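One protein chain omitted, others in place.
Now for chain A:
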């Protein structure tokens, strides 16, 4: 029994390290914070973590299939720009129009109210998944290396985002913003369920931040079933030995397309939340780039190998949380904002270098060249 646990831990040493690191850092953070362990702090942290955690999950799936998706930040930005048009929630709907090469095209009126918002959310998530599907098709049928293919499609998606929002703007329904970026109690009060959140049995969980609930739901309802499906297993197989996977008759092409589509969906979730949180759409190119690069860092810290085949999206969520908690510390310990980028870089370098110290134990140099 104990042996079994020990083996499990050794097999998942990366994710265990990430979870431990996060737990220790977050405990210290809450101890040092004047309002530590309160719902308000948790809510604020949840809002700051969610988008990056989603992008980290998005990046994990292609990485597991030993591809890299450099377009996750661009997909996030593009979906956010769509959301800033579709989730206004204005009573009576909002008119949509398109201006292209001087032509002015009316696209009818997008419905408002609750049904309009739900439809808008579905369209936004579908847009993200579609962008990912296109990535997958370019990689599989175009037979272009993922890293360079997604670099190119990422430019296209950023272009679409800029076309939608040349300057930051748009609006998101205030109730939606309030309901999703606060605690469960506020959510219930806004959507009028459980006696507006006043039900007796509801009180013990009312403090939990909605973003955390969403994160757990997406992980349990999307990632876990996918990982256990044939396609999910094929993604792992492709990542560890594509030739062997082919010879075993696994659906390689469908697995790769599924991996990129799921990445697009997760990135879309991140973009949707970011737009809801900021109540606007912003085609911010540096921000998109920063999110893409941080998603790669989260994946590595979360114990997924960039070579593919081993790791998990759950680990990446913790990787993203570790990255974010480090920046929370800057606020607590009053580190000069000017020094923050330096510390972020040094910590990232230290983390990956310590993880790499295993090479010193390698006896046969040939083992290094995998």
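We take it that contacts are C-beta pairs under 8 Å (C-beta built on N, C-alpha and C of every residue); 3 or more make two chains touch, one makes a residue touch a chain; residues count from 1.
Criterion: contacts and distances are computed from a predicted model.
Trainee: Under which of the names "Paraquat-inducible protein A", "Oxidoreductase", "Serine/threonine-protein kinase RsbT" or "ABC transporter permease" is the non-displayed chain listed in UniProt?
Mentor: This omitted chain is identified in its UniProt record as "ABC transporter permease".
Trainee: Looking at the whole complex, which of A:6, A:40 or A:352 touches the chain that is not displayed?
Mentor: Spelled out, the listed residue whose C-beta touches the missing chain is A:352.
Trainee: Using the definition of touch stated at the top, determine which of A:34, A:200 or A:243 touches the missing chain.
Mentor: Only one of A:34, A:200 or A:243 touches the chain omitted from view, namely A:243.
Trainee: Taking the full complex into account, find the residue in A:95, A:142 or A:169 that is in contact with the omitted chain.
Mentor: Here the residue in touch with the unshown chain is A:142.
Trainee: One chain isn't shown here. Among A:23, A:240 or A:340, which residue touches it?
Mentor: Residue touching the chain left out of view: A:340.
Trainee: Even though one chain is hidden, which residues of chain A still touch it in the full complex?
Mentor: The list for chain A reads 68, 138, 142-145, 147-149, 151-156, 158-163, 166, 242-243, 246-247, 252, 283, 286, 293, 296-297, 300, 306-307, 337-346, 348-349, 352-353, 355-357, 359, 365-366, 368-369.
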